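Every protein chain but one is kept in place in this view of the complex.
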Amino acid sequence: MNPILLAIVILGAIALASALVLYVASRRFAVKVDERIDRVAEVLPQANCGGCGFPGCSAFAEACVKAADGGSLEGRLCPVGGQPVMDKVAGILGMQAGAAVARVAVVRCNGTCEARPRVAEFDGVQSCRVQQMTGRGETGCVYGCLGCGDCVAACRFGAIRMNPATGLPEVDEDKCTACGACVKACPRGIIELRPKGPKGRRMVVLCNSKDKGAVARKACANACIGCGKCVKVCDKFVAITLENSLAYIDPEKCKLCRKCEEACPTGAIHSFNFPVKPIKKEE
Amino acid sequence: MSKFIISLSPHVHGGDSVEKNMYGVCVALVPALLAGLYFFGLGAAIVLTTSVVSCVAFEFLISKYILGRDGRSVTDGSAILTGLLLGFNLPSNLPLWLIVLGALVAIGVGKMTFGGLGQNPFNPALVGRVFLLISFPVQMTSWPVAGQLTSYLDAQTAATPLGLASQGRLDNLPDATDLLLGNMGGSLGEVSALALLLGCAWLLWKRIITWHIPVSILGTVAVLSGLLYVADPSTYMNPLTVLTTGGLMLGACFMATDYVTSPMTPRGQVIYGVMIGIITLVIRNWGAYPEGMSFAILIMNAFTPLINTYCKPRRFGTKK
Partner (left out) sequence: MKTFSKGGVHPDENKLSASSAIREAGLPKQAVFSMFQHIGAPAKPVVAKGDEVKVGTLLAEAGGFVSAPVYSSVSGKVSKIDHVLDASGTCRQAVIVDVEGDEWEESIDRSPALVRMEDRPELDAPAIVQKVKEAGIVGMGGATFPCHVKLTPPPGCKAEYVIINAVECEPYLTADHRLMLEHPDEILVGVQLIMKAVGVSKAFIGIERNKPDAIRLMTERAQAIDSRIKVMPLQMKYPQGGEKQLIEAVIGREVPAPPAIPINVGAVVQNVGTAFAIYQAVMKNKPLIDRVITVTGKQLARPSNLLARLGTPFSQLIDECGGLPENTGKVIGGGPMMGKALLSLDVPMTKGSSGLLLMTKEEARRAEPQACIRCAKCVSVCPMGLEPYLLAKLSGKADWEGAEKNDITSCLECGCCQFTCPSHRPLLDHMRVGKSTVMGIIRARNAR
């Protein structure tokens, strides 16, 4: 027999046999996948950022399908895709997407280099978590920003950077997807995801210090001293609560009247994205 | 009151440094360096100087102008060490441009491509040496005869003991004294076994290296070559000759013990050493090259990450 022919026959036979084995195997060991998962995953951004709290887009898709089977998509949000993507996901799953509020990370500390003098010098790995283990850290405030930028490192969207002038991280609102990675990274729990507010306008207490007024003030000129003036001026809306010498503005209740900002003696309350028309001249 | 410094413990340091280790090895190379100069004179001086200077220069240039660092890494001594070791591995009549090329490959390809000190998977000096050996086999294997103190490129060459052995001429080998002192042909730094052992002893005494790698390499080679010699003395060299010729001693004491490319645990180091010994003997006796030390070390360098993954130290409180 022609050797070329022989080779073709033998190889053909091997190929056929292998194909059979593969066919049988693929049938026998097929993993049943809910096809909805793939369809949901298709509409996701595929950034695999983990911002939703799941290890990647396909895991999130799976979680959405499971949640849909459970009856509600409440609490499932792709921070990158936002509402449009969730609407699509809901459409695929035949559900109504929960109305998601656009949120943004807010660094609740205004202990700038100027306002909060360094009382010690940290020498070690430039990591907030490491500095946190030394106790109070470089400044006199046990609650304030440590300034090593663990949040900056945690952000996968380049939305946080350190401002060298203040020594504090700053959030780029356009880039922030409210994925919450920075919130988890901050050992002092300073960063909070807050609703962006109408036109991005919002009022925030930029302080996290639960120290008594005098202690907080001594450590930082911009600290909330728990004087309660803001609570008083907000008697109409009751949006501000005071706990452990720290005021907190409930974004749901806040009507953006800015009275608290005026009332605050230390300037701990800040307004974001209001038109530049200072109601009162600030010092 | 002034600001206190806060940091986590420990608050003291033992005082060891990268420089101490690198220059420590350089000091340990001095006896062999003197031996090289004694046997190969001017040629050795030229080759070594060129090698060291070009290694340092390449380290500086690459780290400063390609990697964009400050270039301070030249002072840590690792480039000098690579230069010295590369020079030790070259014949003393090698043309300058080849040495510079070897240095470029050693530092540029072997070290800086991976990110500099501590990142390279292979011993840079050996990368340079093997590159030259494979690319320029003629120049790299024409060994000057020892004792020509004033000659460089014009030195007379002759076969090394290993070269003779690979041709099956076991009758013409140097005697034991010459083998130990290094009065024979070869790379300029590898010939004197005694000087190298002296340096190795210094490294051990200064605790720069531990005994595991050199002892396991030399032990494996001694035992296996002893067995071969007993089996057939007419084909195989006696263990003393095997141990003292070629790059074995230099490799075992200085090249295989390179921190960066050797395993991290004692057990891993012994495995690494034994394997180097076996591969060397296999190449020497049955391979195409008369000498296999460089190849053996490079091959085992490649296995180092694997060894590190599987050879864990015994954790405290687990079974011995």
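For this structure, a couple of remarks:
A and B label the chains in the order they appear, each numbered from 1.
FYI, contacts are C-beta pairs under 8 Å (C-beta built on N, C-alpha and C of every residue); 3 or more make two chains touch, one makes a residue touch a chain.
Nothing here was measured: the structure is a model prediction, and the numbers come from that model.
Considering the intact complex, the chain excluded from display touches A, B. In the complete assembly, the contact with the undisplayed chain comes from B:118, out of B:118, B:137 or B:233.
The omitted chain makes contact with just one of the residues A:34, A:69 or A:123: A:123. For chain B, the residues touching the chain absent from view are 1-2, 4-14, 16-18, 20-21, 76, 78, 115-119, 210, 259-266, 308, 312-318. Counting over the whole complex, chain A has residues 119-120, 123-125, 127, 129-130, 133-137, 142, 211, 215 touching the chain that is not drawn.
One rule holds in what follows: only the chains that are shown with their structure count from here on.
If you average the Cα atoms of chain A and of chain B, the two centres end up 53 Å apart. If you check the complex, the residues on chain A that touch chain B are 118-124, 130, 133-135, 137-138. Touching chain A in their complex are the following residues of chain B: 3-8.
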